[in-house]
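What follows is a single structure, and I will ask about it in a moment.
A single protein chain has been omitted; all remaining protein chains appear in their positions.
Showing chain A:
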Amino acid sequence: MSYSPPPFLQSDHVSSRTRSILLRRMEQEQGRRENLSPEAFQLLETVCDDILPQQFLLGDLRLNLAVMIDQSLAGSGDGWRFAELPADLQAWEDGLTSLNQYAQALFSQNYTALHADQRGVVLDQAFDGTLPEHDQAVFSPEQMALWSGDLRHNIVSFFLAHPVVQDRLGISANMTGGDHIIQGFKADSLTDKEGFEPDHKRHFMAQS
């Protein structure tokens, strides 16, 4: 889905470098799968929606978090990984494959064919490390627990890194200052919003 850059990107409280990083991220989100297998990628799209449904926050707009994650898997990573997991791209391929294998073990169907509450059981048990032992699964229950942390970490990170999300949630974290004047935030307004910050307010108790 196409959308416009949010107004805060044009503010002189955003540096040129930060602006171009955020615009590039918007382009990246419009891209295509490059690294994961088609099967794993398709499964990842469903898992992203199950872990972080976007409608409550973005209405009709749905960001393709799976593409953003997929494209990040080609890089050199973030400096570390769990010793019990293989290198990043292989770990994601194996983790997603295993998700289907555990779905089969628990409910005799692939993950995407399950009801939402059954998919939730698979995800919860994977995160908690309580999946049943399964000889044929690529990842052990312990490995699934570790990878589930990476999975959730990447989903929320790519979501919040997107400028449209920052705008909708009223987040001014990238508005630390421009190229020549680094304005920051006024000392007497740290507990209030300033005029240049995105003005959307969303409270966790609010209904969609």
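Note that in this section a residue touches a chain if its C-beta (ideal position, glycine included) is under 8 Å from a C-beta of that chain, and two chains touch if they have at least 3 such contacts; residues count from 1.
Simple rule for what comes next: contacts and distances are computed from a predicted model.
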For the chain that is missing from this picture, which UniProt protein name fits: "TRAP transporter small permease protein", "Probable septum site-determining protein MinC", "CoA transferase subunit A" or "GMC family oxidoreductase"? "GMC family oxidoreductase"
Please identify which residue in A:36, A:51, A:131 or A:164 touches the non-displayed chain. A:51
In the complete complex, the non-displayed chain touches which residues of chain A? 15, 17-18, 21-22, 25, 50-54, 56-57, 76-84, 120, 123-124, 127-128, 146, 149, 152-153, 155-157, 159-161, 166, 169-174, 176-177, 179, 182-188, 190-193, 201-206
